[in-house]
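The complex is shown incomplete by one protein chain, all other protein chains being positioned as in the whole.
Presenting chain A:
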Amino acid sequence: MKVGLFVPCYIDAFYPRVGIATLELLERLGQQVDYPLEQTCCGQPMANSGCNSDAAAAEALFVRNFERFDAIVMPSGSCAHHVRDHFDAIPQTDAVRHVRAHTYELVEFLHDVLQVRAFPWAEFPHTVGLHNSCGTLRALRTASMSELGEPPFSKPMDLLSGVRGIRFATPARPDECCGFGGTFSVAEEAVSARMGLDKVRDHHNAGADYIVSADSSCIMHQQGCAERAGIPLRFIHIAEILNGARE
């Protein structure tokens, strides 16, 4: 299987270690991974703002970069959601359909496609609170949703359970959105920041040392809120833990 790695723009710029961990982890698991150097963005910021025609150039570029791969993997639920469910600023050619059908968020790729459960190299002796982004939770459905009353399941939890020494803390409102929301974070600054503060407090009160997530955008926002409020939480992407980050 030829795997194409997409590293979202904000991870590329602000969290390169998340991209590195994703690449190394996939390679550890025996995957042949290629990172097309001409990649930029999936088009989500424009499309989520309603400016769909402005997403066309990014979407076309994305398809040119990734159409030759069997699987396109990215450490971001919201980007995967965009490609899979909203990628319609450009004509739906065979190449576009192929890309949309073969795009995976990292956790679901590991869990469903590679079906990995053990990460013998990974040890994380800390108490972590899991933050499922709304993209992974309600769009990609990598975990059960509290609103639906469905039997509990959690793909990220299945993976993290394969890490030695890890302990979990459960916040009071585990499915509550953290308030990032892309451009919402600046257009609705007050609500966004308040949601972020409530979210990190909830995890802190539950006893978490770390918040772990499959989405760095939520982390960027929550980390910003926690640091400003002086809440002693640390933040880490799930790829880093699964790749054996010790901290």
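By our rule, contacts are C-beta pairs under 8 Å (C-beta built on N, C-alpha and C of every residue); 3 or more make two chains touch, one makes a residue touch a chain; residues count from 1.
By definition in this document, contacts and distances are computed from a predicted model.
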*Determine which name in "Lactate utilization protein", "Beta-lactamase", "3'-5' exonuclease" or "Molybdopterin synthase sulfur carrier subunit" the UniProt entry assigns to the undisplayed chain of the complex.*
"Lactate utilization protein"
_If I consider the whole complex, including the chain that's not displayed, which of A:57, A:206 or A:245 touches that chain?_
A:57
*asked:* For a quick check of understanding: of A:70, A:112 or A:227, which residue touches the chain that isn't displayed?
replied: A:227
_One chain isn't shown here. Among A:91, A:120, A:149 or A:165, which residue touches it?_
A:149
*On chain A, residues whose C-beta touches the chain left out of the figure*: 7, 9-16, 18-20, 23, 34-41, 43, 45-46, 48-58, 60-61, 86, 134, 138-139, 145-149, 173, 175-177, 179-198, 220-221, 223-225, 227-228
